[in-house]
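Removed: one protein chain of the complex. Kept in place: all other protein chains.
Naming follows writing order (A, B and C), and every chain is counted from residue 1.
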Amino acid sequence: MLKYGFYNDYSEGAHPRILELLQQTNGNQEIGYGDDRLSARATELIRQALGQPDADIHYVTGGTQANLIVLASILRSHESVIAAQTGHIHVHEAGAIEAVGHRINIAPSVDGKLSPEGVIEVLDQHTDEHMVKPRAVFISNATELGTVYTKLELENLHELCRSRNLVLYMDGARLGAALCSPASDVKLSDLCELVDVFYIGGTKNGALLGEAIVINHHDLRSDFRYHIKQRGAMLAKGRLIAAQFVALFTDNLFFDLAQHADAMAAKLQHGMASLDLRFFSNSTTNLIFPILPNQVLHKMLSMYGFYEYARIDASHTAVRIVTSWATPEARVDEFLADLSRT
Amino acid sequence: MLKYGFYNDYSEGAHPRILELLQQTNGNQEIGYGDDRLSARATELIRQALGQPDADIHYVTGGTQANLIVLASILRSHESVIAAQTGHIHVHEAGAIEAVGHRINIAPSVDGKLSPEGVIEVLDQHTDEHMVKPRAVFISNATELGTVYTKLELENLHELCRSRNLVLYMDGARLGAALCSPASDVKLSDLCELVDVFYIGGTKNGALLGEAIVINHHDLRSDFRYHIKQRGAMLAKGRLIAAQFVALFTDNLFFDLAQHADAMAAKLQHGMASLDLRFFSNSTTNLIFPILPNQVLHKMLSMYGFYEYARIDASHTAVRIVTSWATPEARVDEFLADLSRT
Amino acid sequence: MLKYGFYNDYSEGAHPRILELLQQTNGNQEIGYGDDRLSARATELIRQALGQPDADIHYVTGGTQANLIVLASILRSHESVIAAQTGHIHVHEAGAIEAVGHRINIAPSVDGKLSPEGVIEVLDQHTDEHMVKPRAVFISNATELGTVYTKLELENLHELCRSRNLVLYMDGARLGAALCSPASDVKLSDLCELVDVFYIGGTKNGALLGEAIVINHHDLRSDFRYHIKQRGAMLAKGRLIAAQFVALFTDNLFFDLAQHADAMAAKLQHGMASLDLRFFSNSTTNLIFPILPNQVLHKMLSMYGFYEYARIDASHTAVRIVTSWATPEARVDEFLADLSRT
Partner (left out) sequence: MLKYGFYNDYSEGAHPRILELLQQTNGNQEIGYGDDRLSARATELIRQALGQPDADIHYVTGGTQANLIVLASILRSHESVIAAQTGHIHVHEAGAIEAVGHRINIAPSVDGKLSPEGVIEVLDQHTDEHMVKPRAVFISNATELGTVYTKLELENLHELCRSRNLVLYMDGARLGAALCSPASDVKLSDLCELVDVFYIGGTKNGALLGEAIVINHHDLRSDFRYHIKQRGAMLAKGRLIAAQFVALFTDNLFFDLAQHADAMAAKLQHGMASLDLRFFSNSTTNLIFPILPNQVLHKMLSMYGFYEYARIDASHTAVRIVTSWATPEARVDEFLADLSRT
């Protein structure tokens, strides 16, 4: 029996205030497919948080779904999307993007992050109709390695995209963790200027399920609901996702939960660093990648749940430790105590 | 302000026992993507209900998703699916089946139901490689017109499919209503013999979301989870759908809810018939299609919510009235009383 | 041994002047993929014939390929194409349009021809995101039943398309036959105004293979070569198709060949009418559909090759007789003589 699982940030159910709102609104009759009052309320709250009274917002159940629908709605069949080697669409979506017809071009990346130079390198290799035509850039914030983009980095990427007719799309599965990171100078409302499309992740920040897609670029808005429906992502009871975003965007809950997850990871990282451990990436969010001596690894794995990430050398392994909105600080302390004893 | 909405069977939230179970299990840490203990329990309960200890069961969030994933996993690119003109995949799924690459061949149907003769008619028109090759037959039970298939009808369809190398797939968005219909002699467990793949609809029978796909035919089982993932349908918190099926398949709840919905519709239909109204289809489930004089239609629409379905003649319109697990009998009585007064 | 085959208009090889040009230019080194001098010359000649010095012209090997590439390049994934029940994309292309992701909406048609009313009927049924969104209209000229569109009919369709944001696309597999039909008041150059995209069919008018796609609407031109390449339709030796169009558009050959095919069919039709035969369609081109008593049918089938098209009643069958640029008038006379004797 493990003391605690640091496997990921979707191990627990939902924050109690979400369940409470579902309970309170359960008996009301509502129109289906997102035309309900809870969806209207969620959109109103997110628009306020964005400072954009006209923001175009849509709800889907998960990140892979968000990614494939957004990209399928944007790209013509000969167009491709540029991503990092570690990008979720490249690694862990079972070919979802190819299944809707598009190639993913891998650009060089550092710590899971794309740079203008990396994007240009791909563009320079795609010059005529014998190749695909890059048309979108996919970034994750926070990245799959727990790192975040600064405002300047996003401005530079966006500027490049504008000048090269590329759509900049941000996967925000862990957007809360990114925005609450001490390394981030980006505010939620900044994203309306910094990227063309992004989504606000609920599943990994306290919701049962749900991601809120925000389409900033007006040209990309047309007929988006058709794409949601066509991919089987339009819930009959749209109220289910909406209620969760209503709860998350009431009384700062979305940020409080992300803040907690980040803080727990920072405490772990700080504690590990004081034990002279090194890290595989410069994470500043709720995913951290300490490098453990294999002996330590095995002892810790007998007490705690987490995944091995990469073999470093014959005697060291990078592991992935994830904290969440629900991680008790006592478990963090216990983990560090156990670690210091091994 | 309307007295009550008979728009559809997904207007309310979830049955209280579902919310209760979500609440009770909320704090547990679980493995993601359907490898949790609730998913295992749901599968165990459904297997018991099916009388099939090895049944292959998968959970997705909605009917369009179930349909596109099942068909995409079965069909090669030149293969098509045969459906009725009224089939959900043909009418109301935004081209989801074509978007995964397949033609829908429309076969003649009566009251929303396919017959072997109708299927054969399509087969006879598809003879060589200049045409698509029919490979699956899509039926809905209950149908989109509220009718149900008898055991004999299903046996005949299945026998034809077997002899012509066709996969028989049943959309069970309203399977509960079908099985509880007085016109049905089919039991849930019969379906393991009568069709190759089907799904048990949760969304329209008291769940917040969720359909349980059952793959009877062994050859169709391989790699099915890849298809769920690739189409963005694999929830990180698989526990959410699973918990609902645990609740539904505990203490007969699934059938009790469907029974209630059917009974409310039957009461409406009986009351309407005694007012000499005719019906557009021979429904025996929770969707009924009375034909109203237009004057009556407009008066009733000022008091109740429901959809117009088809123009019958200059002065009559068929409407769709839907009851659900949550429809209070008092609202049914009130509707009939109001109707008799108009 | 049959006396002659009236199966179709692609039974023979190429017109001798085409083979001659291939022979003459065979030794020249040319750049690949359509950037050769013959392609430039073909485009120049077709532009002259169109009276459009800037016409955007592309070459592919066949009609199904032209149709799937044009429609795939135009339609977003939720968009559909409207066609007649008899439309080639619906009947004889093995699901090619669905395989690139799009539904074909069938509109009512008469003699293989669409009307604005038929198109509107489809539009009226597609009102929201639960359905596909019609975005293109597919017509064939000549149609699969040998009939042609008049200028007024095309103007009316085009006007409707413009007002409803639909792309009007004409399959011109038998465009030569249509333009040379006595029932047609349309000139080749008119098509630049009358439709948004069309193709000039070579395969069925004396070429070994090849269709010339003309994109009139500027918004539809971008990146078209990517789509040709991506679908495997860009020949390394583009000169092969180009040479054929050079020959066809030199000294009026394209029209002379179509004229001959039409004239042979008209002679057959005239002769049959004088034998009191009726016809299944009002063809005025090189496909005719006489209705034969079954006894006559079987005698004629023992001497000539042609296809049965539709059962009319217990004793009559409509057949399809096709003439081509290569049909000798002597065979036509012989057929009529044999027919009058049966």
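What we mean here is this: contacts are C-beta pairs under 8 Å (C-beta built on N, C-alpha and C of every residue); 3 or more make two chains touch, one makes a residue touch a chain.
Note that the coordinates shown come from a computational prediction; the quantities given were computed from them, not determined experimentally.
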item	value
Options B:Ser73, B:Thr203, B:Gln244 or B:Thr327, residue touching the unrepresented chain	B:Ser73
Touching residue (missing chain; options C:Lys151, C:Lys237, C:Lys267 or C:Lys299)	C:Lys237
Sole residue of C:Thr43, C:Thr61, C:Thr143 or C:Gln259 that reaches the chain not shown, by the stated touch rule	C:Thr61
Residue in contact with the excluded chain [from A:Ala66, A:Ile82 or A:Ala99]	A:Ala99
Interface residues of chain A (partner: the chain not displayed)	77-78, 80, 91-95, 98-104, 129-132
Residue numbers in chain B that touch the chain omitted from display	33, 72-73, 76-78, 100-101, 129-130, 132-133, 223, 225-230, 234
Positions on chain C contacted by the hidden chain, ascending	4-5, 7-8, 10-14, 16, 19, 22-23, 25-32, 60-69, 93-96, 99-100, 203-204, 208-209, 226, 229-237, 239-240, 305, 326
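Definition applied: only the chains that are shown with their structure count from here on.
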item	value
Longest centre-to-centre distance from chain B, chain (CA-based)	C
For chain A paired with chain B, centre-to-centre distance based on mean C-alpha positions, whole Å	34
Distance from chain C to chain B - Cα centre to Cα centre, in angstrom	43
In chain C, residues with contacts to at least two other chains	77-78, 100-101, 129-130, 132
